[in-house]
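My questions all concern the structure below.
One protein chain is absent from this view; the other protein chains keep their places.
Order of writing sets the chain letters: A and B. Residues in each chain are counted from 1.
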Amino acid sequence: MAANLIESIVKILFIFSVNIGFFSPILGWVERKQSALMQDRVGANRADVCGFTLIGLFHPIADAIKVLTKEDFIPEGADRLFHTIAPFISLTPAIITFAVIPFGGQYELFGHHVNLIIADLDVGILFVFAFASLASFGSVLAGWSSNNNWSFLGGLRASAQMLSYEVVMGLNIIGVIMVYGTLRLSQIGAMQADFFNWGIFLQPVGFVLFFTCAIAENKRAPFDVAEAESELVAGYFTEYSGMKFVMFWMGEFLEIVTIGALVTTMFFGAWHLPFVSDQMLLNYFRFAGPNGAASLAIVVNIITFFSKVIFFIWLQMTIRWTLPRFRYDQVMRLGWKMFLPIALINIFITGVVILAK
Amino acid sequence: MSDSAKDLHSEYMVINMGPSHPVTHGTVKFLLTLEGETIIDMKVDIGFLHRGFEKMCENGTWEQVMPYTDRLNYVSPLINNVGYALAVEKLVGIDVPERCKYIRVIASELSRISDHYTNIAAGAMEVGGFTAFLYFVEARELVWDLIEMLCGARVTSNYVRIGGVKSDLPDGFKDKTRDVFKKCRKLWADVNKLLTKNRIFIDRVRNVGIMPPDEAIAWGFTGPCLRACGIPYDVRKFHPYLVYDQMDFEVPVGEKGDNFDRYLVRMEEINQSMRIVEQALEKIPSGPINVNMPEYRWQSKEDISTRIESLIFHFKTVTEGIKPPPGEIYSAVEGANGELGFYLVSDGSGKPYKCRVRPPCFPLTAAMPKMVKGGFIADIVPTFDMINMIGGECDR
Partner (left out) sequence: MGIPIGKLKPKKVRKNIDLTLWERLYIFEIIRGMTVTTKHFMANLVGFVLHAKGKKRNIITVYYPEEKVELPPAYRGRPVLVMRENGKERCVACGLCEKICPASAISIIAEENENGDRYPASYLLDMSRCVFCGFCEEVCPKEAIVMSSEYEGLAKRDRNDLLCTKEMLLRTENSVKGRIEYIRRIYAKCNY
């Protein structure tokens, strides 16, 4: 019992430190630097401690100090309660969804069964969707409570866009669920031990659609109509400042990580290296004894998983800084008139193939 | 559906877009009446950058107007310089030396390139393509390096003088231009790949802000926006000034008059302008760059410091200003946005009696409601950018 508790706490702390402590500050830096390199610029590199700039790595710290000392501004006529809780509603789902994403296999460590997932729910995917859809409340409430016409328009756009793309995203997942026959993400991951069993080979269309819809769900370019800065000033978070503004930001960045993790788990072999199963890993590390082998395998799993996640973060950033923005009606048309039929056809074809086997 | 929509209590949203809104750069205000996202009505409110240019001109001598013209269309100041100088020269009736004409052509075309770069870059940025924006800003930076080498300043050039130009082409200008154009062409190709066939971009600009050719003429469109409608009107071709009639370049035209055409026309014009600069640099003759008429062009430093008559005359021309004969004149050049005209009236004193500018973007801005009414809020963004309203020029 105590061992289970310790295991859970260690995993939660690990995911928390990786997400909040590493990804969310570092992604701000990554976004700046990557966009800078793509655009022939230098990027932020001026914050220094004792003359060392560390290629701009102090900027997240400087930013944190800045936002913490900023005035927390609530506009006149705004709904104070909803204006305050909206950023929390936006941020929380992004953190919570990581609970059901596996970042490694299952091992015996010191006679204790270790499963590298915080909560191995049997409805893992549904849990992700349930919480992801909660995030839309954040933007709607933010837009509505700000008492600003631009925020209001942004909130409307955000709600319509997120609801539409959730439908398509859900339909995409059905293909994955049909192929693997389970909703449990750790099982989906485990079934991809064989390289040719990876989701990308079984569901290529599903991958493209899911990835696109996930970016749309996250409201990043090219789907950032809800916060389109040239049209709606800043969309639903026009009236936010300081820490609350950063919460929307952090929510967005954490969702990038979540999307990367989900795509990795469902389509890119989760924690598996190509052609290397967990058992083979344990065999490689036999020299370290059973416990040492398991620990090393866990480390390899985690590194593999997060390398893939980082690759998908890079991909999302590249997309974000390459493409222009859709128009609002075009986003809707794309979702309902193009992605929805394709998703349905994808389900149909998947079903036919499964039956034919 | 329609019945229930009628019963619903709904009202239009009236919203101020600008004067300080990310899209209304150049400071302009749109008063929008919206039904959802659709624009029902739009009123354009200009004048936020009014500095009294025309009145200011009346208080200085004819030469002193030159720095003011830099601030008209501040993205292509050299064309304004050239336009004003040509107008005054037409009023006076002087003909500048051949080399000066070539230098002026080079200067105006460099300016035009930088203006089109800025325009397309800003347009791309506002529809979200930030990378394309920075590629063209980088290219513009390189072109501005050339302009800085030529004039001594990047934006406030003050380069052209009545009866000449300030200085000759600097050493190594030709080689530097060749290098810069090579890099610019590479960046142009990159932006072309990023935008021209990208459906997301095409969807944003295609069939948005349509202006039929006859109405475009009625509104007073000129320049790339008129050419986008399919009318090949270009002052450089139809009323050639300087040495444009000796240059080999094509006039790009669009088909439909929408924003995509405007974008394509501008992209092509960048290439044509580069061709003109290269040709001019090849053909440029040697010789003087200023007219030798001390009553209109200040004399050389050598004369002033060695000859007492020159010195006395120099004092006279500087303090009294040049004195064009009484009369009025309209002279137009092809600015980056269209026909940039100067209407000058002289009463024979040392100061302009009237200096009226025909800004190319004033009619374009006036036609904004026509172009976006019935469209979406998001359509304002590319339309307003592609007409390239420059506050300094429109409001003066």
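Everything that follows uses one rule, which is that contacts are C-beta pairs under 8 Å (C-beta built on N, C-alpha and C of every residue); 3 or more make two chains touch, one makes a residue touch a chain.
Note that the structure is a prediction, hence the values are computed from the model and not measured.
Of the candidate positions B:7, B:248, B:282 or B:302, contact with the unshown chain belongs to B:302. Where chain A meets the chain that is not shown, the touching residues are 34, 37-42, 55, 208, 318-319, 321-323. Counting the whole complex, the residues of chain B in touch with the unshown chain are 60-61, 63-68, 131, 138, 141-142, 148-153, 156, 158, 164, 166-168, 170, 190, 193-194, 197-200, 202, 206, 227, 232-233, 237-240, 245, 250-256, 260-261, 264-265, 267-268, 288-292, 297-305, 311, 314-315, 318-319.
Methods note: only the chains that are shown with their structure count from here on.
Per the touch definition, chain B reaches chain A in the complex via residues 13, 15, 21-23, 37, 124-132, 134-135, 138, 194-195, 198, 200-201, 203-204, 376-381. Within the complex, the chain A residues that touch chain B are 35, 38-41, 149-150, 153, 221-222, 224-225, 228-233, 321-330.
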